[in-house]
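Notes for the one structure printed next.
Excluded from the complex is one protein chain; the other protein chains are retained at their positions.
A, B and C are the chain letters, set down in written order, and residue numbers restart from 1 in every chain.
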Amino acid sequence: MRSIINYLKEIIFGVWSLLKGMKVTGSYFFRPGTIVTQKYPSNRKDLVMFDRFKGEVVMPHNEKNEHKCTGCGICELNCPNGTIEIISKTIITEDGKKKKAIDKHIYRLSMCTFCALCVKTCPSNALAFSQKFEHAVFNRALLIKTLNKPGSQLMKGVE
Amino acid sequence: MLPDIVALTTSPSLSVPWWKVVYDFSSLTEWIDASLHNYMSPFWTTITEMLIIGVLILLFYAVIGLFLVYAERKVCAFMQNRLGPNRVGPFGIFQTIADLFKLLFKELIPIKNADGFLFNLAPFIVIIASFMAIAAIPFAKGLHAIDLNIGVLYVMAVSAMGVIGVLLAGWSSNNKYSLIGAMRSGAQIVSYELSVGLSIITIIILAGSMQLSVIVEAQRDGWFIFKGHIPAFIAFIVFLISSTAETNRGPFDLAEAESELTAGYHTEYSGIKFAFFFLAEYINMFIVASIAATVFLGGWMPFHVGHWVGFNYIMDFIPPFIWYIGKTFFVIFLMMWFKWTFPRLRIDQLLTLEWKYLLPINLVNVLIMAFIVLMGWHF
Amino acid sequence: MEEKEIITTPDEEQEYVINMGPQHPSTHGVLRLLVSLKGEKVKSIQPHVGYIHSGIEKMCESITYPQIIHLTDRMDYISAHINNEAVCLNVEKALEIDIPDRIKVIRTIMSELTRLQSHQLWWACFGMDLGGLTCFFYGLRDREKILDIFEETCGGRMIVSYNCPGGLMYDIHPNFQKRVKDFIKYFRKILPEYDQLLTGNVIFHERSRGIGKLTKEDAISFGVTGPTGRASGFSCDVRKHEPYSAYDRVQFKEILHTEGDTFARYIARIDEMWESMNIIEQLIDNIPEGPFAVKMKPVIKLPEGEYYQRVETARGELGVYIISDGNKNPYRVKFRSPNFSNLSVLNHIASGFKIADLVAIGGSLDLIIPDIDR
Partner (left out) sequence: MDKIQLGEFIKSLASDLEIKEGKQYLEVTVPPSMLYQLARQLREKEEAQFDFLFCLSGVDYGSDLGVVYHLRSTIYDHVVVLKTRTSDREHPQLDSVADIWLTANFHEREVFDLLGIKFKNHPDLRRLFLDNSWGFPLRKDYVDDINIVYK
């Protein structure tokens, strides 16, 4: 007799536990307000990334097309996987001295692991992260970027 | 408005309301039959009618299949806090049609060392089995292809034939996962067929016939799930569980079990052959749901409550086809709800559930039902 | 027609061997298991690893200490923050730097958030392994909220790179505390739903109770740590035994179970989620003021010697063994990864059960393959 009671108990508890699970899924089914899906390409305009989001490394330029990069090469040294390559040139300043300056700051997005060591160690804060996250391109060569804009110069007062 | 209707229906002098005539499809089919006879010999009439019915069922089959795939994706998405398909067409309703085209154009990859003939035959067996079962289902009054006097038996027998296709697919694929899936499916369907049969027998005892139209007609004054006291309700639950198992749907989808066997018996299929398996799964679900609706929930019979004449009158106004589809989709929704809530069973637990729980309950249930019918305690 | 190859071997060698992985839905990555079967029963399992062996230990020998952080991120990418912490703590210990309390507390909160999101992902995947696909979406839905917190403060979602030797990369975001508190409030309501959906479910009980039993002795001998080891009664919580960061100033229980089966491993992780929330709640309101990083030399050189640091990741004990010869590069770095030892126990506990159980056991071990291959 006891075994029969246990048998029935087992069934009732089993069914009850199943119903509890069905309550969870069922309650979500009838509450479409809880849906979390984002319609990505169509909500692109109002998609705001967090301001610290590490999209890609950029070199901010001001309106006079000046940047802060002195071409010291610390970012290149600190990069763990050779993402950054600095090609420097020698220029003659106004007071006639020879000085090293940046020619090309080459950044390979395809190799970057976004460890932020370059941005953090830069002594003149010349580098920053942009919030751009759509990096897909059809040609791998497009992922090799020159960060300093053509014709740009070192900002006054940055050594 | 309401008192008038009540007055109309209760007055004995009034003839049958017009919609009752329109909702009775037998006059339409008889008219088609008669007019065809005028033009052709009886032989060609039969051939033409068969063709018309074949095309109609084929169309219905495709539409239902596509709709069910869409419905399943939407239902599971809403249960999982997602939107589901929402790109192709408004609310993504053309998504499955796009999928169909994708499957049609996909390459049929030939499998090396597979048994070619059986490999190609398997999807057709699966789809034909489900196709044949549709023929005997009454969609509305006078709207069924064939009204066999052993309708229930026929539908059960034919829909169970699909397992041969599954076994063949698993065997001929020359894939170890597929073979395990097929063997699981075989064991599963052989055992659960028993429960499906017994739970329907419970109702057959109550109805006294195996003819589906008679079973539906017997539910004019109340659905069997209400008429048959608790045994009918238990039979309904058992039927739901075992038919879910028979159609290889979660939580009994061991034959596919994508986290264990990748895709089970149809791992190696691609393109339209895979689509056949996929479609057959959904049509099988539709078939078992419509059997459940017909046998337990009164088929196309509207919902009537005792002496609420006005209420019953309004219920009569809803077309029987809508009733039928509504009930079927209710059962289908239940099955989807099961699938998207529960974890999967293990093969030995699946068989334990059948032989240790469902079968004894069912046998006792049949006895009680027979007793109730003998004593005349049912409504 | 091509002649079909007929394999003739003695009877005892004719086993039904299936190849689970490297591409299989339930091996979570590129783990390959050679499973010999007898019917549905698993006779033995041979794990084959190395599909994403990336030579992190070799790479570490040629880069500087701050640069190692970006590699450890990618080892056990689900608990990246804790891996970084291990390296940082080791370097700081070697240099004998005193770390301000603020850094310690923030690190602890971050580690516990990492543990929480790791367990959420595990719960999601474990539910999926057992066939309950809905669990997957609920788990990931809640995990996104933690990843948002990470993204706001660290700039990355999974690969956070937030620690650096001597402190943290940035200070916490002004919204950090509010967001964490909101999340804890939200998740305290959601976690019982997990229980209703899966923990209490009778099918789940049948699938997990008594499956894959691991005794305490075997757990110790196999070096199985983390929630997996603690489910067998092996008290191995590094946070208790060798407290690091701010773990010595918070109250929390070490979750210990004795059954050692799949269900115990499951419950251990669910309980750990509650404990993690407790720890975060104790700390989130009392983050002390102070600097977020200690001023370090531009080139970090460890004094000659050997250093070992253990931390408790979401999966078990991670050890970082650094041998330094006084240069700016380490001479040898060894990562004692928890998953490596946890994988080795798979054959021992899963043979004799069914394929479906193998999937459940594999899921309950919570293996992350890059951490095994390194």
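We take it that a residue touches a chain if its C-beta (ideal position, glycine included) is under 8 Å from a C-beta of that chain, and two chains touch if they have at least 3 such contacts.
Please read all numbers here as calculations on a predicted model, not as lab measurements.
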| field | Displayed chains contacted by the hidden chain, counting the whole assembly | value | C
| field | Absent-chain contact - pick from C:L168, C:L198 or C:L343 | value | C:L343
| Given C:F234, C:Y247 or C:Y266, the one touching the chain that is not displayed | C:F234
| Considering the whole complex, which of C:F222, C:Y247, C:Y266 or C:F353 touches the chain not shown? | C:F222
| field | Residues of chain C (touch criterion as defined above) contacting the omitted chain | value | 49-50, 53, 55, 57-58, 62, 218, 220-223, 225, 234-236, 241, 305-308, 310, 317, 319, 321, 323, 332, 334, 336, 340-341, 343-344, 348, 373
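Note that only the chains that are shown with their structure count from here on.
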| task | Could you let me know which interface, A-B or A-C, is made of more C-beta pairs in contact? | result | A-C
| field | Farthest-lying chain, centroid of Cα atoms versus that of chain A | value | B
| task | Could you say which chain's mean Cα position falls nearest to the mean Cα position of the entire protein shown? | result | C
| message | Using Cα averages as centroids, what's the distance between chain B and chain C in whole Å? | response | 46
| request: Please work out the Cα centroid separation of chain A and chain C, and write it as a whole number of Å. | output: 24
| How many Å are there between the centre of chain A and the centre of chain B, using C-alpha atoms for each centre? | 51
| query | Do you know which chain B residues sit against two or more other chains? | reply | 79-82, 340-342
| note | Multi-chain touching residues of chain A, meaning two or more other chains, are 18, 21, 24-25, 36
| message | Please output the residues of chain C touching chain A within their complex, sorted ascending. | response | 63-64, 66-67, 69-71, 73-74, 134, 141, 144, 148, 151-156, 159, 161, 164, 169-170, 173, 193, 196-198, 200-203, 205, 298
| List of chain C residues in touch with chain B within their complex | 4, 16, 18, 24-26, 40, 127-134, 136-138, 141, 197-198, 201, 203-204, 206-207, 354-357, 359
| message | Per the contact definition, I'd like the list of chain B residues that touch chain C in the complex. | response | 76, 79-82, 113, 176-177, 180, 184, 250-251, 253-254, 257-262, 340-349
